[in-house]
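With one protein chain held back, the other chains of the complex are shown just where they sit.
Presenting subunit A:
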């Protein structure tokens, strides 16, 4: 099923919530590389693995996170792109 950007973003937030991450202040513009999004490396890995399982995709590390200033928006776009390729 094709999902738009907002739907993907909301699903990402659901995964974050399931991992007890406070998502109240999270938006597309929040940078994943602190200080906006302070998170430890173990939880970070768990979040991304859970996203892989939720969306049934494989996150390519440099493509998903290698942007100079990775944001929740760029991660959302990357996942949306993966999902679009899956449905083609």
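By our rule, contacts are C-beta pairs under 8 Å (C-beta built on N, C-alpha and C of every residue); 3 or more make two chains touch, one makes a residue touch a chain; residues count from 1.
In this text, contacts and distances are computed from a predicted model.
The chain absent from the displayed complex carries the UniProt protein name "3-oxoacyl-[acyl-carrier-protein] synthase-3", chosen from "PTS fructose transporter subunit IIA", "3-oxoacyl-[acyl-carrier-protein] synthase-3", "2Fe-2S iron-sulfur cluster binding domain-containing protein" or "Response regulator". Those residues of subunit A that touch the chain absent from the view are 32-34, 39-42, 44-46, 48-49, 58-62, 65-68.
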